[in-house]
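Note that one protein chain of the assembly has been removed; the remaining protein chains are unaltered in position.
Note that the chains take the letters A, B, C and D in the order they are written out, and that residue 1 is the start of every chain.
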Amino acid sequence: MVTLNHYLILSGLLFCVGTAGVFLRRNLITVLLSVEIMLNAVNITFVAAGRYHGSVDGQIITFFVMTVAAAEAAVGLALVIALFRHRETLSPDAFTSLKW
Amino acid sequence: MNAFAATIPILIVVLSAIAAMLAEAIRHPGERMYIAGFGLIGLTGALVASCFLWDADATSFGVVRADNFSLFVNIVLCIIGILTMVFSHDVIEREEIPAGEYYALTLFAISGMMLMAAATDLLVIFLALEVLSLAVYVLTGLRRGSGLGAEAAFKYFLLGAFSSAFFLYGIAIAFTISGSTRLDQVGTAMASAPSPTLAWLAVGLLAVGFCFKVSAVPFHMWTPDAYEGAPTIVTAFMSTGVKAAAFGAFARVFLSTLEPMQGQWVPVLSAVAAATMIVGAVVGVLQNNIKRMLAYSSIAHAGYLLLGIIAANNAGKAAVLFYLLAYAVANLGALGIVALLGTAEHPHDQLRDFAGLWRTRPALAGLMTVFLLSLGGFPPTAGFIGKWYIFAAAVQNGHYWLAIIGVLSSVVSVFFYLRIVVMMYMTEDASAPARPRVSAPSMAALGFATLAVFYLGVLPARVIDYALQSIQTIF
Amino acid sequence: MLLTSIVFLPLAGALLVLLAGGRGDRPDREGVVRVVALAVSLVVFVATLYLWWAFNPVDPEFQLVERHAWLPQFGITYHLGVDGVSLFLIVLTGFLTPLALLSSWQSIHKNVKQFSFFMLALETAMLGVFVSLDLFLFYVFWDAMLIPMYFLIGIWGYERRIYAAVKFILYTMAGSVLMLIAIIGLAWVHSTATGQGPSFDLLDLYGLHLSWGMEMWFFLAFTVAFAIKVPLFPFHTWLPDAHVEAPTAGSVILAGVLLKMGTYGLLRFSFPLFPSAAHYFAPYLAVLAIIGIVYGALVAMVQPDMKKLVAYSSVSHLGFVVLGLCALNVNGVQGAVYQMLNHGVSTGGLFMIVGMLSDRRHTRLIAEFGGLKAVVPRLVAAFLLITLSSIALPGMNGFIGEFLILLGAFRAHPRMTAVAATGVILSAVYMLWMFQRVNYGTVTNEKNRGLRDLTGREWAMMAPTIAMCIFMGVAPNVFLRPMEASVVRVIDRINGVTTFAKSRTSNLDPRAPTLQPPTSGTGVPR
Amino acid sequence: MVALIPLLPFLGFLINASVGRRVSKSVSGAVACLLMIGAFGASVTAVLAAHNAPGRFIQETVFRWISSGDLQIPLAFRVDPLSSLMILVVTGIGSLIHIYSTAYMHEETDAEFARYFSYLNLFAAFMLVLVLGSSFPVMFVGWEGVGLCSYLLIGFWFRKQSAADAGKKAFVVNRIGDFGFILGMFLIFVTFHTLDFQEVAWRVSTWAPEIAVGPATIATLLLFLGATGKSAQIPLYVWLPDAMEGPTPVSALIHAATMVTAGVYMIGRNAVLFQHAPITLAVVAGIGIATALMAGTIGLVQNDIKRVLAYSTVSQLGYMFLAMGVGAYTAGIFHLYTHAFFKALLFLGSGAVIHALAGEQDLRNMGGLRKALPITYWTFLIGALAIAGIPPLAGFFSKDEILFRTFAHGNRIMWIVGLLTSFLTATYMFRLVFLAFHGDRRHPEHPAHDAHPAPDAHPAPDAHLHDAPPAMAIVLIVLAIGSIVAGFVGWPHAIGGANRIERFLEPSFEAHQMAPGEFQVIEGRASRQPRVELAAGVEPAVPGSQAVDERREIELMLLSVGIAVAGILVAMFFWLRNRAAATRVAYRAAPIYTLLLNKYYVDELYDATVVQPIKKLSTLLLWRGIDAALIDGAVNGVGGAVRGTSAALRRLQTGSIRAYAASLFLGVVVILGWYLMR
Partner (left out) sequence: MEQIVFYVLAAVALLASFGVIGQRNPMHSVMLLIVSFGAYAGLYVLLDAPFTAVTQIIIYAGAIMVLFLFVVMLLNAHTEDDMVPATIGPRTMKIGVVLSLALVGEVAYALLKIARTDFGTDAGTVSSIKDVGHIGSMLYTSYSFAFEVTSILILVSMVGAVVIAGKPRKDR
């Protein structure tokens, strides 16, 4: 018997994995992927909660979230390209000329 | 018509943005075109529309509400936008910024800001947030030539995405509890959540999202880098606009929807506010890049604004609005001057660039001084009334210690504002950078900002009345 | 309307100066600018004299009151008024500003326009402080005054001017912001106590009864702000720097008027607003004042720099003023107010003299001078007279003030006063020693041989100053009479509630204050 | 009319101060002298008026000076017997010295000359205010005013470092006294709620004398501190010898005849009050006699002619205080009055000598001047005899009166010391006479430097020795006559005289009710008399014992005269007959000699124990230590702390995006954690 809790816990764990990825990985692309993981984790919560409440709102919100994710991905990747164009590297640690 | 009424200002701005894009599209290479004009028209229209909508309390699609509160924020945003537009026309050519995209994105950002302040649905707030954020990310990195711009933009983007994920998770939990994203339903549901823990999580995560946008400690790390890396004019725009919008939504969500849970979030925000005021003021002391310095100052100001939200009384709510306006004019003026003096090769954003400014540009130096004094909170300027109002609100609810931290940190911040004044007035011009001349419209805009600063500082009663009216409708 | 015009006349003049100065840096317009500024300040002085004439000396209450709503949402009013205490401080301000402008006639050459502008703006702020009867309005003027002074020190000062200017403004602000919090708290207390909304009106707040804890904290907040301005030991270290680095005009105004704001604030706000706290803390303040008197004198004695010496002497003299206030009786307070005027005139005069010397020799080190009496007898004569008035020789103004202060203090705390009275000895020591080293003996430094004696302009500065010194010493009643009624009124305010305040302090432990401000106040009534 | 008395000299001050430098010496000198003489005339009329007025005094309020609350101080002058005597002395001797000065200061430039006379006039004005003032504050005005003038006149030759120093020293030491005076004034006001002399006297007269220390005692002690400052008594006498840096006429007027006696006058003024503080009186007498003795011993060995006179002044002042202390107010004032004559005479005489020797002041370089300066010599001799107390000269009567009163007061030790002192007086006075005028002319081994700028600075050969010019000579003669006859007013009953001065001064030492308007000696006084315990000697004591007293008095007179003569003879032996003996003695008792020569090292003591420590303390501890290091250090330390924090926090902004994310994340964890922990 799978309850909402299962999904909540699952999404929570996935979310944590995503956050961990954001600053454990040393590759901008992977970092972006981690953000995607976080968003998807949230999606599970939405859908599960929507089902729990017996409404489609959850799915629709998921739909919007995907759009946002797409938009972010687009801009993010564009920025990655721009950065790469300047520094020929994808390591987040390479970009520390702005500090203090 | 009425169904759309609430969205009219937003629509106008969006249309002007699209117009700007089209203009860029049809423009021949090298042809000069006053694209800012579209923005000015649109923003003026939005301003007028907002004034017309005053007291109408229109609602559209059940998710956008043009109550006086959001209208007040709209007006602030329109003023910010108009000033930005005027300055931009001088600046962007020098800064080698693609004009059409710049104006379009700025206007889109403004529309997103307006929407964020007016939305009554967490989902829409999230979307609006994303609209303005993405636009601002891009604006930050708009100078393709500069690696700093790209770096700043990416930092801002990544942390923004990161925090918005938290924000979204907050929304999700709220949705889990209430089965809806409408603020009213969320509020009632969370207040009566069977087990408060989940509600608390939601509150915490939402707070994180907002605190990031208003750059409160410890979610502020992006601010100095983004402000420094971005083109100065963009810095001016986002330091004021994003704050206004974010605080609008912040106030709406926390002071109306989550008001019943005050006991839960006031302590957290108090800690955040204290840290923000202290860090902002203290770290600003040693900055030598004016944009970075003003970034820290804007962090400190975020702290003061948080006081208004923490106070959570009418005075506090109105104070937030008034302070947003006061801060907007002063900060935009100051950064505007920095922008107007900068060029692509010489950004003119180092402290020493201002040495002996009053010899070569007495007028600009004077205006700069006025803006800085206002940011520092000296009478008889807007900044003083704003600070006083905020602290009055805090004290009324017995937050004496926050108020004291606030005033002391403001004293510290005065120190670095004065550093600029010292440079301008009391240091001899070392290496005079060739400073571009400022066009008449920009001077007019600066003059308007100065007038606003003094008007708000000497005769604030009228504006305070409006602020008070605009909070009566929602809270 | 009279007060408003007096207060804002200088500001109008300042704008006029900007117009007269023309665009940009126009050395050719200097003369015009100076004359305009001087004329304006003289008009203001005449206006203050007219104010004195229009003032009714027997009426203890505030007179020529103006009251208009300003921020009605918070019960903030534009409320001006004058009583016997503030009257003479206003006149003093009017009297000193023209002299200060004159004193800068030769020394200030760059940006005369801005200089005159800031001087006049400063005058407006100072006058505003003395006439405002609304705490908010008062604070506005109080804080606004910092800006022009900051620029005066920072732009036209001497070597370490920037350090001094920043120190001055930050030090003073740090003190006054706490006062701001206290002011706000007071207004909200009024709102809850009376239920008719917050009020910043002094007269409303006079009637307020506070819990002991609150009264204590508010009193401290106010008093620290004022003590820094006075400056009361140990908050005085900004003063020497500011004085030494400031241009002559700045020093004159700083010593002449600005410092009085602190003591005036104590008398007008701290004590009457929080009577029981005032009675509880007055002895401690008195102790600080006495330390300041002796300490200031001793440190002044060994200063190599004339300006610094005079600065520390100000610490000592202002200590007398605070001591007089802490006596909380008619003699003491009246003497204190009188001493404020004396110190304004005589120390202002001293700074003018020092300014003249440094104009001539571009140094303020005592060691650089010597034997001037043979070279510039008239200047030295003026110097001597000012010195005598500063060491309170009977027949000069200083004596009246110190006599009344010490008498009043003696009635309150005889033993402490005995210590304070040693200041009378020490003042003679350091002043005469300085005077001797500068003026007596043979001319040791060749540079001093060809010095110019007093010029007409300098006569125009010194003559009125000296005349005031002697007149105030011979006919003190001219000043004491008009202020007596108001002083008595203030003291009644302070003593009025002490009877049960004492009992309250007795049964309530002051060290464990209950700082529970009201939260029930509906945000914005009316 | 009374106000006119101080006003005239003040007028002179104004004239000479303003236009003096532009007019010739003769004009400015004439103005000063005429106004002084005018003041003298005014005084005479005032005195006569007062003598005939009911209550033997007149009072005149010029205007209400200070009024604050219950403190009302009118600027009022009162002429009663005591003040009449004083104003006569001040204006009379003052005029003489003015005249003398016209000749003495003649070498000065016009400007300096005018400055001198303006100061001198100003001094006279303040001195008259001092003695005429009817209340403590008014007296205090004169009190400090004369201090100022003495400061200015001592430092008249301001180019001389020593002169400037001496002036400052005088003022500061006086300030120390004034500190006591002002506190005493406060205590009196707090106790009696008035500062008017008569009021105070009247109110205190209803008290029983204070056996234990009480307000009256403390107040009088404080006032006496003021007196020691002004009248150069232990411990504050150190300024007077240095004050000799001033021009000699100034020493005569201010530091012999008038100003220094102000302290004595002040005690006489408050006789009734002091009478109620026996403890204070004992102190006064003790200090007085001690000072007299010490100064006498010092005077014995000094070589500067003026310093010898200065110490003798101190010693004589000690006598006066002794008189005051034993309650012989009349005697004290009487001595003050006679002393004014012969001490002025002596100073002016020495001035004539110095003038003749072009600034030479060292006794060792004089001698044999008797032939060259006959007038000076004879007048000086009269003065010396007078001070030595040889009848029938003025000094004899007053000094003898004092000694007798001391004896009568029953304090044998003081009496004996008094006798010893009078012996010393005679000795050092005649040492002076013999060294200066007798023997043969000794020329200075070295020309006298650092003297005041006389026209011919080089030591004048005897050929040029000229006796005092007429203006000076006349004054000397007049004063000499004064020194002879002045004493007769106090011819004691014992030898068939009617002690007029006593009867004259009597009312000033009694308490009078002073209702505004009418000044009557209240009748009720007699009834209070037993308690009031009026000054001994004012009333002849119980009739029966009078005869005994008189016989005893005559014996004592003879004794004291004998002692004086002995003193003169000793002086003659040592300094006239064989000088070798003197040097031998000095050699034998070398330690004592040096001790006396260095004035008991009191100046050095003060310098080491007070002056230097304070300077060091202020410089090192207070200024450098507390002010700069501690307090300002703390102030700047706050700034430094802020900067430090700033620098530290800046470091967190590493620029690494992952660090930023971490901080953001940290915030999240903390916030959520907080929520979960509650």
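To be clear about the criterion, a residue touches a chain if its C-beta (ideal position, glycine included) is under 8 Å from a C-beta of that chain, and two chains touch if they have at least 3 such contacts.
As the structure is a prediction and not an experimental result, all values here were calculated from the model.
Counted over the whole complex, the shown chains touched by the missing one are A, B, D. The omitted chain makes contact with just one of the residues B:Ala135, B:Met293 or B:Ile310: B:Ala135. Residues touching the missing chain, restricted to subunit D, are 654-656, 658-659, 662, 665-666, 668-669, 672-673, 676 (touch as defined at the top).
Contact residues of subunit A toward the unshown chain are 1-10, 12-21, 23-27, 29-30, 32-34, 36-37, 40, 43-44, 47-48, 50-60, 62-64, 66-75, 77-82, 84, 89-91, 93-94, 96.
Against the chain not shown here, subunit B presents residues 7, 14, 21, 29-30, 60-64, 93, 96, 98, 101, 104-105, 108, 111-112, 115, 121, 123-124, 127-128, 130-131, 134-135, 137-138, 141-142, 144-145, 150, 153, 176, 194-195, 197-198, 201.
Keep in mind that, in the parts below, only the chains that are shown with their structure count from here on.
Set side by side, the interfaces B-D and A-D show unequal numbers of C-beta pairs in contact, with more at B-D.
Distance from the subunit A centre to the subunit D centre is 98 Å, each centre being the mean of its Cα atoms.
Between the CA-based centres of subunit C and subunit D the separation comes to 39 Å, rounded to the whole angstrom. For the pair subunit A and subunit C, the distance between C-alpha centroids works out to 64 Å.
Looking at subunit A, residues 19, 22, 92, 95, 97-99 sit in touch with two or more other chains. Of all residues in subunit B, those that touch two or more other chains are 154-155, 158, 162, 224-225, 415.
Of all residues in subunit B, those touching subunit D in their complex are 154-155, 158-159, 162-163, 166, 197, 200-201, 203-205, 207-208, 211-212, 218-219, 221-222, 224-225, 264, 267-268, 279, 282-286, 412, 415. Subunit C meets subunit B in the complex at residues 24-25, 69-74, 136, 139-141, 143-144, 146-147, 150-151, 154-155, 161-162, 165-166, 169-170, 173-174, 177-178, 180-181, 184-185, 187-188, 515-519, 521-524. Of all residues in subunit B, only 313-316, 318, 359, 362, 373, 378-380, 384, 388, 391-393, 395-398, 400, 403-404, 407-408, 410-411, 414-415, 418, 422, 425-426, 460-461, 464-465, 468 touch subunit C in the complex they form.
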